[in-house]
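What follows is a structure written as C-alpha cells; I'll ask about it next.
In this view, the complex is presented without one of its protein chains, the others remaining in place.
Here is chain A:
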Amino acid sequence: MKSPPEGPPSSGSSGSRAPPSHTGPLSIRGPGVTSGHTGSLQTRVPGALSSNVGAPSSVRPGPPSFRGGSTQPTRLGVVGITDRIEGVLAQFLSPAVRKSVIDCGVRQARVDRDSMREADLRRLLVEVKRGVQLFVRDQVQLERCVSQLNELDYAAPAPREILIDVRTEEDVLRARSAGRELCIEQMVSDVLLTKIVTAISELGRNIVRYAGSGEITVRTTASPQRAIEICAKDQGPGITNLPEILSGRYRSRHGMGAGLRGTKALMDDFDIQTGPGKGTMVTVRKFLG
C-alpha cells in the first residue's frame, strides 16, 4: 500500500494533530484529496486552470494543435456561463422570459450555478433550448438562437485525453471507468457508452493476456467528427494470424478471437498495426451523434 500523498491527515491515522489555531473544519481542497482509491484516475483538461498540481506523469494534455486553427477555448469555468446564455437569449427574448427560461433550465437540468461542470453545462443547454422552442415562434429566429447556443455547447467540452498504463485486470477496469467517465461528460447515450466501454474491455484484456503490459488512451476528438477514440498499444509479440482472427475462423484457448472481431463490429473506425515482434497498436473510433 502506498502512503497517501500530502494532504489532510486522515482522521484516526497516526499523529493527526490539528493545529490549535484552526477552529473551523479542515479544508478539504488541494492535491491528493480526491485520490480516495489507490490508482485513481487523474485526468486533466488541457487549457483549464489546473488545480491538479500533483498530476502524475502518465497524464498528458491533449495535443496542442487539436482544434485546427482555433485556440483553446477560454474556459471561464463556471462563472458567467449563465450570463453567456443570457447574452444569446437577449437577442430573442424579453428579459422576464429569458430569465425564466434560464431559471427553469437550471432547475430541470439540476445543475448548481456555482459549481458547474462540463456535463452540467451541456445538460443545461439542452434544457434552455427546450425552453427557447416554446417562446421563440419564428422558425428562422429559432434556428439562429439554437445555433448560437450550440456554439456555447461546442466550446464547452474541451478535448480530453486519459492515458492508463495497463498491466493487470484492475487496470483494465480503471480504463473502463475512464472511458465511461469521458462518455458521460460528452453526453453519450447509454448504448454508445456500453459499446465503447465494451471495446475498452476487449482491447485491455488482450493487452494483459497476450502482451503483459501496454497502455490505453481514451480521448475525445472533434474532427472530422465528434468521436471517442480508443488507442491500445503494447510491445508484445504482435499478432501473426490477423486475417484469420478477424474473419472469425480462429478461436483461442480462451474462446477469444471474438474480442478483436467484436470490437471491430462495435466501433465505426478500426485500425490495427501489428506484426511479429513489433507489438500491436489498435485504434478505434466511435462517432458521436
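Keep this in mind: a contact is a pair of C-beta atoms (placed from the backbone, for glycine too) under 8 Å apart; a residue touches a chain by one contact, two chains touch by 3 or more; residues count from 1.
By our rule, contacts and distances are computed from a predicted model.
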item: Hidden chain of the complex, named as in its UniProt record, picked from "Mov34/MPN/PAD-1 family protein", "RsbS, negative regulator of sigma-B", "ABC transporter substrate-binding protein" or "Cytochrome c oxidase subunit 1"; value: "RsbS, negative regulator of sigma-B"
item: Identified contact with the non-displayed chain, of A:111, A:178, A:245 or A:266; value: A:266
item: Residue in contact with the excluded chain [from A:85, A:116 or A:172]; value: A:172
item: Contacting the left-out chain in the complete assembly, out of A:194, A:217, A:235 or A:274; value: A:194
item: Residues in chain A touching the chain absent from view; value: 169-170, 172-173, 176-177, 180, 190-191, 193-195, 197-198, 201-202, 205, 254-256, 258-259, 261-262, 265-266
